[in-house]
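First, the structure itself, so that you have it in front of you.
Just one protein chain is left out here, and the rest sit where they should.
Our next item is chain A:
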Amino acid sequence: MAVRGREGISNQAEQVVRRHGLATRLWHWINVVAVFTLIGSGLTIFNAHPRLYWGSYGANFDPAWLEIDDRAGGSEGFLRIGGIEVETTGFLGVFEKDGSTRTRAFPHYLTIPANYSLADGRRYHLFAAWVFGLSGLVYVIVSLLNGHARRALLPRRAELRPRHLWQEVKDHARLRFPKGDAARSYNSLQKLSYLVVIFGLLPLMVLTGLGMSPNMNAAWPWILDMFGGRQSARSVHFICATLIGAFIIVHLLMVIAAGPVREIRSMITGRLRIDREETV
């Protein structure tokens, strides 16, 4: 109730605060391009062999835990995960392009390049991977050294109390966003998801990516052992990419809900216009 009461007055006054540092803004926009390219070209590479395995080896004669394929003479597409099979005709396995039916796992509008080329997909992927990996390495090291990661991302003890987290989940679900001073920093759900992505998923993508390189397998076999074999590394690479895709979708929905112009502007200029919180 108090929150609603505050909203009424707060709209009358705005205040501009410095929200995002230069390093964060640069890294964000580098990642927009690099991750977009990595996901699209990654789907092209997946299309070359749309089956995932656990262990060291895995090919057509071996059991796959995930597969996307077509059957019935290319008229029916399906996705199978373990024992669960879903018909996906029109989207996965079988889809239409330029008026004709195509039988590939992921459709042309999700892949880079749109016309299937494993060689080109790999070239986009490996170039973007260097941009992503090197800029990520620099950002992670800098933000650990200058305390940005600790100050902006590490949740305070009080924020981790179940009651507090539950309140935030409820606020998020109702699209009720922090105002005033609370909008100057990330809330705990944001902190936790950014921590998981930046220090969990992104390093895992790099490690599992390197874990698929036969040259790196010889040089650093500990990566193979860490994931339980090259095909397991490939599976984990795909799972983490899916989680990053989910993160991006939620992130974009939240930006839209919170006011896209204001949010995008703050990620470009660093300054965020927030509603002034009147003292109660």
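Just a few scattered comments:
Following the convention adopted for this analysis, a residue touches a chain if its C-beta (ideal position, glycine included) is under 8 Å from a C-beta of that chain, and two chains touch if they have at least 3 such contacts; residues count from 1.
Simple rule for what comes next: contacts and distances are computed from a predicted model.
Per its UniProt entry, the chain excluded from the display bears the name "Molybdopterin-binding protein", taken from "Xanthine dehydrogenase family protein subunit M", "ATP synthase subunit b", "Iron(III) transport system permease protein" or "Molybdopterin-binding protein". For the chain left out of this panel, the touching residue among A:Trp65, A:Phe91, A:Phe127 or A:Phe247 is A:Phe127.
Between the chain not shown and the residues A:Val94, A:Leu224 or A:Cys240, the one that touches is A:Leu224. By the touch rule set out above, chain A reaches the unshown chain at residues 36-37, 40, 45-46, 48-49, 51, 56-62, 112-114, 117-120, 122-124, 126-127, 130, 210, 212-221, 224, 230-231, 234, 261.
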